[in-house]
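Yeah, one chain of the complex is gone here, protein chain that is, but the others are all in their spots.
The chains carry the letters A and B, assigned in the order they are written, with residues numbered from 1 in each.
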């Protein structure tokens, strides 16, 4: 997919999800197609009680809880400032794709109104998505505006040792206010990552991470997809996030019935996250960028820190489908769904 | 396996394990066949010490610890009130299999004498086992007797969106004292689950979960088994449990040498549980209800929250074999084995 295609896709997604809404954020339109709930009025918070001293009835307590849950769902996808994982278009210099990254401290809005300290590449969490092709010549210029030294490890790329990004083993640390250039030919295809490898438990936790996607030299027919979606999982100091946001600020994945969606899961956190898709199964095609010898099916895929798993979903089943970590405390509290929850929205095919 | 077959199996199991014992609970009879320990007398708690002030010797301390361990093992399988995962026979209404579930608060005895608050379907933890065939028409009536709203998600079934059980996305929450009906044709075979998808970190942790087994339209020869056992793992507010009970109240799996045992692992908890079988390996045949493209062998299988794994064990090795989570603090303390421990009992074939 070219960057233009992807931008168009993103834009159509947003249009689809917010169609005709400005002040009032509504449920994804797909819901009305496939059987939306009809109790939004009943779920309002309890009205003024009959007598001031009467404790709430179980039903009133249930209504109050449900109202919080409904509010979260109905605000999805909620607007926040900042979007991570945006495709970064390189400069071309004599056939070399040049990417400029600046690591710096920013405020990052994880959910509406919750802003956290982040260390980000180009102000994004995850950092901008780098997408190249096997065999490309690539240069990555990193400018360090952080108060600490840093370095970039290209996780999954089989680079020459001096490009591996491990301070004191393969390079000196990149000091505050200094710059450093990585320069290499992209050796192997797949879903990879780039992230700090210096004081990394802190630096990656704060946001110094991004997707590094390498398309194969020749397209592989079995991997053809209409939508190609990167999902970075994290659980550091920003809480439980998908692509840097917590529900309801996470981004839905939108497709049309009959399409094939490729999801590239990447875990940049410290915990496993078994991601569960409702309504359809996933076919696992690659691990850490390497084809699985025989694709296999599941609906819950356990993704450990540092792992990448690529799956295909054949979008046969129209509707809005919950897609979340199945460690339930990463996805739901008594106040409603939060954290590692998004949705796969399958629009009915137009006949 | 029909429900009658399974009831007979369960009854024969209990007979086998408790043969001729009423007040005195003894070791499984299989042990005497294969080399039981001969030190039960030596392992008694230390007798009155020589002088009141003398501290216990290391040997006395060891004996005291061992006595606790022995007591736990010798009481296995310990009687408790309540059994989860019992096969639920449906009512047949015009070709539809109708299941009535009531969600309500009960006291649940996890181990002898340890009763906990549970939210249960039909008073069982796990809820009653639903076992149908691919293509069956099914109706599930849920009556909510809980103080909170709830909803059922059929985890793994590829249902129409309006049957998916996610409040405010696919249906309204089911309020206290209200009922709701799910109605669908069973779309895909395999080892699936049903559980709450509302305030689920709490509700599933308290017990609102059960197995939903779908037998394939045509039996698959490679999956033929003499014993078909569902093992639901949990680690919520009830502690570490297998089918709602902690050792020594867990249920042994009993078979005869030469038989094939199918175990359907299901993780309804918040943690991974690598289940380790002693004495024989497991052949992994399915993930989340989908056949693995090539079965593979192991003796320790890591099961993450939301996952189901089906394995076959060829019971070649007679004896009583420990079968437990290999995260040791989930299975043993200084007071002996507890939690996620059971046994596979392979009775010698009669020649």
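Here is the rule we use: a residue touches a chain if its C-beta (ideal position, glycine included) is under 8 Å from a C-beta of that chain, and two chains touch if they have at least 3 such contacts.
Values in this document were obtained by computation on a predicted structure and should not be read as measured data.
Chemist: Going by the contact rule already stated, which one of A:205, A:244 or A:279 would touch the omitted chain in the full complex?
Modeler: A:205
Chemist: For the chain left out of this view, which of A:138, A:159 or A:340 touches it?
Modeler: Missing-chain contact among the listed residues: A:159.
Chemist: Counting contacts across the full complex, list the positions on chain A that touch the omitted chain.
Modeler: On the side of chain A, residues 147-149, 153, 155-156, 158-162, 164, 166-173, 175-177, 197-202, 204-205, 270-272, 287-290, 292-294, 302, 304-308 touch the unshown chain.
Chemist: By the contact criterion defined above, which parts of chain B meet the unshown chain? Give residue numbers in ascending order.
Modeler: Against the missing chain, chain B presents residues 27, 31, 34-35, 37-40, 42-43, 58-59, 61-63, 65-66, 69-70, 73-74, 272, 274, 276, 278-281, 294-300, 302, 316-322, 326-329, 331-334, 343.
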